[in-house]
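Data block below; observations after.
With one protein chain withheld, the remaining protein chains of the complex are depicted in position.
Labels for the chains are A and B, by order of writing; each one numbers its residues from 1.
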Amino acid sequence: MIYYAMQRFLLSVLIVIVAISALTLMLHVVPGDPATMMLGARATPELIEQTRVAMGLDQPLPVQIVTFFGRILQGNLGTDVFTGRDVSDIVFEQLPYTLVLIAVSILWSATLGIVLGCYSALRAGTWLDTLLGILSVGTISIPAFVMALYAVLIFAVSLDWLPAIGAGQGFFGGAVHLILPAFAIGISWVGYVARMVRASMLEVMGAPHVRMARSFGLTEARIVRVYILKIAVQPAVTLLGTGVAHLFSAAVFVEVIFARPGIGALIVSSVNERNYPVVLGAVLVTTAIIVLATLVSDLVVALLDPRQREAL
Amino acid sequence: MSQVQTAVSLPQPTLLARTLQGLAGNRTGTIGFFLVALILAAAIFAPWISPYDPAAIMTGPRMAPPSFDHWLGTDHIGRDLFSRVLAGGQVAMLVAAAALGAALSLGLALGLMAGLGPRWLDNLLLLLFDALRSFPTIVFGLAVVALVGPSLLTVIMVVAITSVPIYARIIRTQAQALRNAEFVMAERAMGASLPRVLFVHVLPNVLGPLLILASMDVPLVIATEAGLSFLGMGVRPPTPSWGVILNDGYNFIRNSPWPVIAGSVPIVLVTLGFTFMGEALRDIFDPRLQKAN
Partner (left out) sequence: MTKTKTVSMASAALGRRTFLKGAASTCLFAATMPLGSRIWAQSGQTLRLSAYADIDALDPAFYQNGYNVDVMNCIYTKLIRYKEGREWDWELESAEEIEQVDDTHIRFKLKQGLQFSGGYGEITAEDVKFSFERAILHDSPVKSDWGPLDHVEVTGRYEGVIVLKEPFQPIWTIALPYGTGHIVSKKAVLDATDDGGNFGMTPPVFSGAYVLAEWKPNQYVRLTRNPAWTGPAPGFDEIRILPMDDTKTAERAYEAGGLDFTQITLSSLAQYRQDPPANTTIKEYPSLSYVWLGMNLDNPALQDKNLRQAIQYAINVKQIVDAAYFGEAEPATGLIAPGLPGHRDHSAIPVEGDLDKARAFLEAAGGPPSQPLTIDALNATVWTTMAQIIQAQLGQVGIPTQINVQDSGSFWTLGMESEGDRWKNMQLVLNRFSMLPDPYYATSWFVSDQVGVWNWERFSNPEFDKLHEQALRETDPDKRAALYRQMQGIMEQSGAYRFLTHEGNPVMYRDSLEPALRPDGLPLLPRFSGSV
């Protein structure tokens, strides 16, 4: 198990390196560059060239990549093109908001999804099951940003029950400001999780050891809790681990619509501004988190079910 | 003797028959099939059933609600929404077919290489797949769009590339499983070449499940396109896509909610249709697939 964990960890590091190198490559082939964006209207060709050299953009690409990684190992993610602040400061200021948003979204959607999935499986075939099925799929299908938009218009503007924008102050304020965004992101996951849990529960419910337990007279509730849930939850765990990437994407839209601070909004605006250091720093951190999440979920699954471990 | 004869002479039910049989007990599946059929028909016949040219501006008052002249109303420059939705359906189906087709082909090729090829290649490809999956799709999309400029092709590319890892992994698993199967080793010992093994044994086993998975990914593809359009990086105007209609509608939502409704309802219908249909097919043909994700 330890060996497996180490292997997976090393692999994860490699993945991050590959991803970032690819991104650096792409960014540099893309038209537009930070020097021009920063200098704006007053940019004369000489000044642009001067600034480019100062930023190290005139170096050949491989050199730039190596320099970037070298600096990362020293803990320096670079400097923001416009304000001169450390990218690590900027990224780690914004990151907690996104993490909280994603965590809360996962929490509520996974909980509700598992509950609904269980319920559907236990009442399989009834009209309730079909109804829940349609609802699950229905919510999956609305893009997160449409959901966010409707949520804002209905709950914040028309009914004025909840705040429309920002992250709020303090614990209570923050929590209230999270409601609509977490709702918008999580709603499609409820459906996914519910479907997965339902399917895997149905499978396990028919398994021999469960039927045996039933014939011994154990109550349905106990059977569910002890035997079925553990196995049934696995696919959901895997799903959520690998879904972190999708959640980040969804967070991008939600952060824009709700004017919340966060990594998603940071990436969009810095790509637009060609603020390379911030883009690279933010994507590095994001990718690392996603890879970490995948790693953790793989390890959890491997822990629960040794059969699932993949040989490397 | 007659019993054996009977057992041997019973015909296998055809694909169609199995499908229909399977659907008979499956309410959602039937709904799914109908929806998909409706959507495909609308997309194919769009040019003939559109009342207006989707790009024609000022065909009526701007931001008008649904009326007899304009079944879904008009958008902010007076274009008929119903025609645009139909044309958007064409775009959606095109993107889905092209992107998924490309992803499947590429995934097939890469997956086979990974599954049947040397170990180092397998590890390298797996690394690439995982790296790709670790990227938030949107970031990848933004970078590609900034690189190549927004257009239909760009959207197809982005969606295809981000979908490849999933299919490749599945094919790889299948290929690896079969690589060590006895009958395959036997054939190879007898001199059968690798390609023959691939085509005769691996592909048939893999194609079915893949197509089912692909059909369930159609909604994802369409949602990705809508997302890119929402950020202003989708297809080139004046091409209508549901995402573009949504984006334009969002900007003018106070003036009229109809464009947003017009843009979002087809997406919901497509998702319902393809997901239900896909699940039904999977239940009928290959219940094993439920674990394959």
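Keep in mind that, in the parts below, contacts are C-beta pairs under 8 Å (C-beta built on N, C-alpha and C of every residue); 3 or more make two chains touch, one makes a residue touch a chain.
From a predicted model like this one, the values you see are computed outputs, not experimental measurements.
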Of B:Ala17, B:Ile57, B:Ala109 or B:Val200, the one touching the omitted chain in the full complex: B:Ile57
Residue among A:Thr67, A:Thr111, A:Thr219 or A:Ser269 that touches the chain left out of view: A:Ser269
Hidden partner chain, touching residue among A:Gln7, A:Ser21, A:Thr36 or A:Asn76: A:Thr36
Sole contact to the chain not displayed, among B:Ile77, B:Ala109 or B:Ala177: B:Ile77
In chain B, positions touching the absent partner: 55-58, 62, 76-78, 142, 145-146, 149-150, 232-233, 236-238, 247-248, 251-252, 254-255
Chain not shown, touching residues in chain A: 30-33, 36-37, 39-45, 47-49, 82-85, 90, 93-94, 152-153, 156-157, 160, 163-170, 173, 176-177, 256-259, 261, 265-266, 269, 271-274
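Just so we're on the same page, only the chains that are shown with their structure count from here on.
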Chain centre separation (chain A, chain B; CA means) in Å: 23
Contacting residues of chain A [partner chain B, same complex]: 11, 14-16, 18-19, 22-23, 26-27, 29-32, 130, 133-134, 137-138, 140-143, 145-146, 149, 153, 196, 199-200, 203, 235, 238-239, 242, 245-246, 248-249, 252-253, 264, 267-268, 271, 283, 286-287, 290-291, 294, 312
Of all residues in chain B, those that touch chain A in their complex: 27-28, 123, 127-128, 130-139, 142-144, 146-147, 219, 223, 226-227, 230-231, 246, 250, 253, 260, 264, 267-268, 270-272, 275-276, 290-291, 293
